[in-house]
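Only one protein chain is missing; all other protein chains are in place.
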Amino acid sequence: MNPVKDSVHDYIPLDPVAAELIDTPVFQRLRHIKQLSTVRLVYPSANHTRFEHSLGVYRLTSRALDTLEVDEDRSRHARAAALLHDVGHGPYGHQTEDLIRRHTGTDHDDIEWLVTDADREVSQVLEGHDLEPERIAALVRGDGPLGDLISGELDADRMDYLVRDAHHTGVPYGTIDHGRLVRELTLRDGRLVLAEGNVPTAESLLLARGLMNAIVYRHHVSRIAGAMLERASERLLHADDEPAADVDVETFRRMADHDLLVRLREAAPDLARRLERRDLFKRAVWAERSRVPAGTSEVDRAGERAAAREIADEAGVDPEEVIVDIPPRPTLKESNATVVVDGTPQRLEDASELVSGLRGAQRANWRLGVYCPAPHRESVADAAEQVLELRPGRP
Amino acid sequence: MNPVKDSVHDYIPLDPVAAELIDTPVFQRLRHIKQLSTVRLVYPSANHTRFEHSLGVYRLTSRALDTLEVDEDRSRHARAAALLHDVGHGPYGHQTEDLIRRHTGTDHDDIEWLVTDADREVSQVLEGHDLEPERIAALVRGDGPLGDLISGELDADRMDYLVRDAHHTGVPYGTIDHGRLVRELTLRDGRLVLAEGNVPTAESLLLARGLMNAIVYRHHVSRIAGAMLERASERLLHADDEPAADVDVETFRRMADHDLLVRLREAAPDLARRLERRDLFKRAVWAERSRVPAGTSEVDRAGERAAAREIADEAGVDPEEVIVDIPPRPTLKESNATVVVDGTPQRLEDASELVSGLRGAQRANWRLGVYCPAPHRESVADAAEQVLELRPGRP
Amino acid sequence: MNPVKDSVHDYIPLDPVAAELIDTPVFQRLRHIKQLSTVRLVYPSANHTRFEHSLGVYRLTSRALDTLEVDEDRSRHARAAALLHDVGHGPYGHQTEDLIRRHTGTDHDDIEWLVTDADREVSQVLEGHDLEPERIAALVRGDGPLGDLISGELDADRMDYLVRDAHHTGVPYGTIDHGRLVRELTLRDGRLVLAEGNVPTAESLLLARGLMNAIVYRHHVSRIAGAMLERASERLLHADDEPAADVDVETFRRMADHDLLVRLREAAPDLARRLERRDLFKRAVWAERSRVPAGTSEVDRAGERAAAREIADEAGVDPEEVIVDIPPRPTLKESNATVVVDGTPQRLEDASELVSGLRGAQRANWRLGVYCPAPHRESVADAAEQVLELRPGRP
Partner (left out) sequence: MNPVKDSVHDYIPLDPVAAELIDTPVFQRLRHIKQLSTVRLVYPSANHTRFEHSLGVYRLTSRALDTLEVDEDRSRHARAAALLHDVGHGPYGHQTEDLIRRHTGTDHDDIEWLVTDADREVSQVLEGHDLEPERIAALVRGDGPLGDLISGELDADRMDYLVRDAHHTGVPYGTIDHGRLVRELTLRDGRLVLAEGNVPTAESLLLARGLMNAIVYRHHVSRIAGAMLERASERLLHADDEPAADVDVETFRRMADHDLLVRLREAAPDLARRLERRDLFKRAVWAERSRVPAGTSEVDRAGERAAAREIADEAGVDPEEVIVDIPPRPTLKESNATVVVDGTPQRLEDASELVSGLRGAQRANWRLGVYCPAPHRESVADAAEQVLELRPGRP
């Protein structure tokens, strides 16, 4: 098996399990799921997929396992888990995750259904190489110290995506030193930690994600398009009035991006057309934290839909043309990373004064959005201020 | 209008015409047409699109026009032409070009039908800015000295795609010095030429394309997938036996990649499934020039199809499972570029001893391919040797 | 005049003044002064010079001036100041700056003596192009809004050096988005500010410098070598016992790196040999802030020397073999940068919660060092704990 040439990690050699897993339909589907979903509408070069990202995570995990000197059985399971960690994503990745969760109760990192029975190809490959699908599913969920490497505060997942997203958007902030991160990981008391002298290394990971969040991942254009996509997907799954378009959630979550895009044309023709042509809704409201009452900032998707209907009603526009987008409080998962300082493992939060500053910056970047077609901006803005009980902004 | 961030050229500022053209559906469609079509099945990072490439060509053209000190009216037409130069591509770009040509008689660089009547959005933008659609279509065809800049031996098109394809595949050979190329272009006696001292600059362009051809563009996996895609597309356009799936060529050529992929599932289910899952045909024959009789090497698509049917018949396999792929003789368009040497414009062919060497190397890389599912390789190979009258290879 | 090819900014076009200034001996000397002085002993690729850095600052300043639409007379002065901003550096740049200041009372950004009388070549070029040397010296000192661009919180100097140092060390953290920074600068009420929406842009500059400080600029090996170089240079300037080696400060400050290295062989043979062969002193003490009494942390160079002599005496080693290195409190000059938020200019310090976190991180990275040859580490450490009244560290 030839190594795969990757634009980020150069040649990626494949072990025999990886070579077979890659050929399964479940994995090949990742070629058709973009890593950054709607971000490409802002950064047009960002067309990279979860296929190449998964290969990258496999590569970094393999290198970390070599450094950690993990035994071969555990390494083989961890490498397979690294490769498969994203196969549970629905079309457009995180953009449909909430919707799938509401229908199935499972997240993208629950892949047990995929690697055990449901898709015999994957489980057959694993079993053919004496690998246990359940252990791999557990690693993808983040169980145990090697689970930390797949899905934890210092995981190979974010090391790959930050660098890859920087390469493909052209925004340099994600360019972390993954060579050093991978080399400085160590196992200590059953936990994955960064060795002595690496507080700045850990901080760099945190800062890279913070800046990429502000400038790339949470860009308002991407958020608007993402919210429109989710709204359209909801229609596809619940299209009571257009029964022919109905799709069950098991079919939905196995779609690739292009399947969804084509199906949305029937289920939500206006939104689908707008998404394909980048003729997006605009911001009627873009409110920072201080303007939003506590009750409002904690509503769930149902609450958002209810508010949107109320705003539409108040503004006299079609309810399908108002979207309320209230993101959760920002988290800083990396702040729980463990770093050895003067011989003692510490949480990064305690070892670095930067963490609280970064938390504050993330809070400051938080915005509640209300989106609608450009012509309705003013009326929707007025209605939204009222319905969401927003406080006045700075003059 | 904010500049667009590009992973290759960093920020690309847009003039008012460009800002409006980009928002037309004809241009937004380019977001959904991959620059390297089936190459991504070999180089998984190569998911970049003709959208970002078109912005890159616009950028390089703008910079060249500044250097050339062309007047504003001609510059504005040339910049618009640079931006629009690829809107005539069908789904999967060059991969369907031959098929569209056979049905319509036009190539991708004939965009007159698109920028004049057919799609009112584009012509309205152009006319609204006092630009003449016919002049822009002529520039895209390569007429005149500025047409050379859009579609000629030293055009901004190849300067962009070589660097962009290198960035996204990870194969470094396309990394030319476009800064120097753009700066050293000059107009002389109504032709676009490279200024004195730039024979190596011109050679570098030629060599970059030569190496990218050998290692990327003509990779056998990409050629196999491309041939399968063309075969499946033929079925979509001529699906006599499945009339419901039929599509007329005008609809076909306006499809994006994902439209085609989804439509092929009905028109050619087996090929479509194989393409989506990268479960491709294999090489039964891969014959170099010296093995192929002159008559065989010059057949057209109809000839390829006839040969494939004959081979299938001989080998006792389904005719849909044999593909014959006979590429045209390689050309070296850049060898006609003009370079000033000791004060006199010369064809690169005459100024550089490298050109003939490169021509030989291209000839040596030429291969005739016959493809089929893996289990039939042997029987198809035997039949093909006979039907195509191939000479024996080196022992 | 051909543009200069630079590894960071590609081609840098030169205006006529720049083309002449570059040919003066004062500017050519910068070819022989390394940008990162002793950092190359840790990061061996970091051999770049103040020559290319000065061209980079010239380039970024030129681009910012275009955006700012400054009139031609002020632009020409600012461009010349950008190019000349580092000609006042002594050999090994910042490493000898304190020593030169103690002897002359002037810093590297005081270049009036150089561009007015002292070196007729520079002033002749300036006057020949109707530029006023005094205005240029004032810009280099940071006077006025355009002085902010040369030497201020958001200056082109740090935009260039962060990216350049990243390119040459291989440490990615300095890779800021200078294209965006330059484009988003604007003049407002006579000050240089970042336009609305650029809090994260400004933060990125701060964070890049913070990480580069921790990982590159303040690396202990570079600090040790720097302190040894300063000690040796002191001997060269005050070599009372070896009068033949004596050098006056005016000659000293005009030396290039290689001049100094060769001269130190006579003035301080052991230190010079150690520097050339990278046979450096080691850390006897490396104490964080909490271990250092307030009085100790504020001593000046004379205090450091006195403490070193006392420690040597106590430990019974040659006073030339003990170096005490107490860096000043870290500053965050960028925190005074002005960013427009909701239409109002604010200090970055007030607009960003990250600033205080970063300040804390810088404090946490501060270290007092005592260095000596490896065999004396233990005895020097004991003596230093006592003389400097260090508190015990974590157990």
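Chains here go by letter, A, B and C, matching the order in which they are written, and residues are numbered from 1 within each.
The criterion applied here is as follows: a residue touches a chain if its C-beta (ideal position, glycine included) is under 8 Å from a C-beta of that chain, and two chains touch if they have at least 3 such contacts.
Computed from a predicted model, the values in this text were never measured in an experiment.
When you scan B:Gly128, B:Pro172 or B:Pro269 for touch with the missing chain, the hit is B:Pro172. Residue C:Glu276 is the one among C:Asp66, C:Glu250, C:Glu276 or C:Asp342 that touches the chain missing from this view. One chain of the complex is left out; on chain C, the residues touching it are 4-8, 10, 23, 25, 28-29, 31-32, 34, 40, 43-49, 51-52, 55, 167-171, 256-259, 261-262, 276-279.
For chain B, the list of residues touching the undisplayed chain reads 171-173, 175-177, 199-201, 203-204, 207, 210-211, 214-215, 342, 344, 352-361, 363-365, 393-394. Where chain A meets the chain that is not shown, the touching residues are 3, 10-11, 179-180, 183.
FYI, only the chains that are shown with their structure count from here on.
Superposition on CA atoms relates chain A and chain C by a rotation of 180 degrees, given as a multiple of 5.
A straight line joining the Cα centres of chain A and chain B is 34 Å long. Averaging C-alpha coordinates per chain places the centre of chain A 41 Å away from that of chain C. Computed from the mean C-alpha positions, the centre of chain B lies at a distance of 50 Å from the centre of chain C.
Not a single residue position of chain C touches two or more of the other chains.
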